[in-house]
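Here the complex is missing one protein chain, while the rest keep their positions.
Think of it as A, B and C in the order they're written, each chain with its own count starting at 1.
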Amino acid sequence: MRTASTANARPALKMPEKHYLNSTYGIRSWLLTTDHKRIALLYLVSVTFFFFIGGFFAMMIRLHLLTPSGYLLSADTYNRMFTMHGVAMIFFFLIPSIPAILGNFLIPLMVGAKDLAFPKINLLSWYIYIVGGCFTLYSMVTGGLDTGWTFYTPLSTVYSNSAVAPAVVGVFITGFSSILTGLNFLVTVHTMRAPGMTWFRLPLFVWAHYATSVVMILGTPVIAITLGLAAMERVFGLGFFNPAMGGDPILFQHLFWFYSHPAVYIMILPAMGVISELIPTFARKKLFGYHFVAAASLAIAVIGFLVWTHHMFLTGQSTYAAIAFSFLTFLVAIPSAVKTFNWTATLFGGSISFDTPMLYAFGFLGLFLIGGLTGLFLGCLGVDMHVHDTYFVVAHFHYIMVGGAVMGYLGGLHFWWPKITGRMYPEWLARIAALILFVGFNLTFFPQFVLGYLGMPRRYHVYPPEFQVYNVMSTAGASILAVGYLLPMIYLTWAAFFGKVAGDNPWPATGLEWTTASPPPTENFEVTPVVTWEAYDFHNRPDLGLDVPVGHPGVVPAHGDD
Amino acid sequence: MSEHEHSEHIVPPGIYLAIIITLMVLTTVTVAAAFVNLGRLNIVVALTIATVKATLVVLFFMHAKYSPKRTKLVIMAGIFWLAILLFMTLSDYVSRIDYRGVRFPISQNYSLSHSPRS
Amino acid sequence: MQSPLPFFPEQASNFASRVDPLFIFVLLTCLFFAVLVTLLVIYAAFRYRRTSPGEVGSTVEGNTLLEIGWTTIPLMIALVMFAWGAVVYTNYRIAPKDTLDIYVVGKQWMWKLQQPNGKREINELHIPVNRDIKLIMGSEDVIHDFYVPAFRVKMDVVPGRYNTMWFRPTKIGKYHFFCSQYCGTNHAVMGGWVTVMDPADYAAWLSDEAADSNPAAAGEKLFTQLACVTCHLGNGTGRAPSLNGVYGAKVLLADGSIVVADDAYIRESILQPKAKIVAGYQPVMPTFQGLVTEEQILNLTAYIKTLQSQPVPAKGAGIAPAAAGKK
Partner (left out) sequence: MHRTGALYGQFNTLEQQKDTASLGMWIFLVTEVMFFGGIMLAYAINRHTYFHAFAVGSNTLSIQLGTINTGVLLASSFTMAMAVWSAQTGKQKLIPMFLTLTILLGFIFFGVKYVEYAQKFHHHLVPGRNFDITYCVNNPEKCEDIDAKDLNIERNEIEEAMQADPDLNAHAQLYYSAYFGMTGLHALHMVIGAGLLIWLLRGSLAGRFTPEWNTPVDIVGLYWHFVDIVWIYLFPLLYLIDRHK
């Protein structure tokens, strides 16, 4: 079952003498670093901080909903809790999580570059993230925010008496962090690839991030200007979104969802990229249909921009527009389906191990499947008129965001933890944690599908007693889930300092990042690597030390001639 | 490595001069056209002239004409996505019909103070 | 009547019998794919599990025919879902002729509904069975959403414009309706009941003014029904003053004057709420002129009298402090 054959083969693994973690010391060397690997760790710390803030709010919400009359929180407090849960999780955890941590760390390594194209801008984007985060935290401690993470006007601009302005400004600022990260990735992939690293030799993780970056740079400016206008409206009384002044609240929703629907793909595409790395590695087999998976990423990024009003089918938008957007919504489901089929097909004929990252990949497959398929219900106009704005929606997007994106994130974190820290996490504990997460997650969110179809609207701090059974299940699941999230945080931190030394390529995997030391040196590679192999090609990599059958019928001559 | 091969193209000042003169002339034309009543065509004329001017600036002042394909792709992507934002949103507005059969724009007739039936 | 783990809400309108089959179609299709992929993954995980540490997989790289197949087949199925859904939705968005029109106004946090003959209700809707009903909806403040799960229909109520929805109730009974677009503090209690009645009963109800025998109890019921309770919170934190202990007390008004809260004051405050504003509050209360009968005012007053026994909150009652009273 255990892999790490190469790790076992070599008796004494040692950490490299000099690597990016010990090259310089002191707080300044971290806060002023332009090393993409260190910036990734800065992001890791700050993003984890926001994850636990958001998680705390989530726990309060679930505890409160244990009883129909909600004994724990007042209506206003509850409203603040779910709003701040959404804002913290979406803008400060999910959107930066995989791109800014794993993407930042890995993209230069994967394309064989010494750093991102604009290292200073990379650091700047972390500072922008922190400034935006501070504004939002300020809003959280000075009266909170009770508009829902969607900031719908005129509730947010006129009627709410919570600290809307600082929160909106915070999200506005953080948007620029996202834009700069996306810009950096795009340029890096275009101009910084190592010799031999052609477009179709790029790992699919890079393709997924390329698509993500496209969404980031084209969508984020729109939410920035929208929130900017909303903030102006709240502070100075501009009137674009205020019906009392002749403005149109539906326009706000158009502009908001123009970004916020594609933003869903900012969260899920990188997770898909992680899964596309995990499955070939732990099945020891090329990913089935590489070109189709890469193209599917781009297709999602493009078609994802054409579907936003499916969040607005029942706002009274034109019937014709609704029909057109519903059609496009069904189209965007196809590339995701193609990816899922390709991942499944990769398993056939593989040599599958059940290391923790692979368990997360299996978990992702199952949960993303449910999340994606339930999206069809919501895109279907006739069903949406019943389930829109109910718990069905809540369950659906948690299956995508938590079941998909967070599973991918944790899987990736485990997979690359030996590369990031040079040390291995405790395998059995990690497997148990993955299992707890999977069980807890389903128990939390599956009952919410039923609740939704029964007609329980979302964002209710009290609810009719007939909905209680499912709410109790959901709260029970949430408690299990909380344990599942605490465990990895504890043992990963422990492993970073005291774990077994992992070696350069413990799995082994084929990516360029595994050819350098673990942890990598500051300049990533001692010499600029020259790539001579296709992505995920285990058969033509004698350096991995695997037992490729001699005269294997499928073994093709090395592509090293170009 | 990337697919660039271009060496920097230097545009002679004469072309710049020709462009700026054209731009000034077009500015005059657009102001003059605004004083002629063309009905709905006024906005069309104004935006067409603006687009011609913008194109000249992009192609020559910004050297897009001499830039690699990649730059052109970036420009086209920008225009394409702007078009998505503007036209797909407007597609909702222009096809809205409210319950009285009134087409967009309808908001001017709305007032809650008197009963909707009156 | 309901099982402990209900799955479907009651079917009580023409759309319930159209949305549910569509839902089941999508559900079965999705189940098919979910089960298929899950079984394939489980099968592959066991069949192709690693048997020796150095083992590698096969060299299969892809199959274009397969790719085309699993692109087009799901696409076809998706298009069926789309078309079916669009038909149901279009039918919902285009109301038939000759409907019973009811005007709905959403307001933080109550619904005001008006029958064609002008009869008004708050948080209650009475409609006859088997008749096409059209709701014409506007909002006074933020976006709300009128949602009746048993009817499978909802529609946002957007300030600055009218939205409409229609349905035909098919079953006599009482059904929950909710606000399903988040609208601020009391979003969760901004709901009520739709009562579907036999047409004869409906006609009788339209002309009937039923009364309760015990004035204070009837008043208490009205206090909730008319949504007074959403603003006049007992602990004084609402948007309107608490009414605990207010009857007979001196009240400080916004213009600095002081009045005694007697029957006449309470009556005036219900009918012309803007006449005397309590200090520290905004004039946000709507008038109930024409909405409540004289008898109901008496009932409400009787109820407010009973609040004498409740503890008076430290702030928010609007009761003039002793010092101010001497002025």
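The definition used in the following text is that contacts are C-beta pairs under 8 Å (C-beta built on N, C-alpha and C of every residue); 3 or more make two chains touch, one makes a residue touch a chain.
Bear in mind that the values here come from a model prediction, so they are computed numbers and not experimental data.
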Interface partners of the hidden chain - shown chains only, full complex considered: A, B
Among A:Ile95, A:Leu123 or A:Val222, residue touching the chain not depicted: A:Val222
Contact with the hidden chain (one of A:Asp76, A:Asp115, A:Asp146 or A:Asp384): A:Asp115
Footprint left on chain B by the chain that the document does not show: 1-2, 4, 8, 10-11, 13, 16-17, 19-20, 23-24, 27, 30-31, 34-37, 42-43, 46-47, 49-50, 53-54, 57-58, 60-62, 67, 70-71, 74-75, 77-79, 81-82, 85-86, 89-90, 93, 104-105, 107-108
Touch list for chain A against the chain that is not drawn: 113-119, 179, 183-184, 186-187, 190-192, 217-222, 224-226, 229, 232, 236-240, 245-248, 251, 254-255, 258, 523, 528
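FYI, only the chains that are shown with their structure count from here on.
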Chain whose Cα mean lies nearest the overall Cα mean: A
Which of A-C and A-B has more C-beta pairs touching across its chains: A-C
Interchain centroid distance [CA atoms averaged], chain A/chain B, Å: 35
Chain C, residues touching no fewer than two other chains: 160-161
Residues of chain B touching at least two other chains: 107
Touching residues (chain side chain C, partner chain A) in the complex: 2, 4-9, 15, 18-19, 22-23, 26-27, 29-30, 33-34, 37-38, 40-41, 44-45, 48-63, 66-67, 70-71, 74-75, 78-79, 81-82, 84-90, 92-94, 108, 141-143, 145, 147, 149-150, 152-156, 158-161, 163, 176, 178-189
Residues of chain A defined as touching chain B within the complex: 190-191, 193, 195, 214, 218, 222, 243, 246, 248, 250-251, 254-255, 258, 305-306, 309, 316-321, 324
Contact set on chain B toward chain A in their complex: 1-2, 70, 77-78, 81, 84-85, 88-89, 91-97, 107
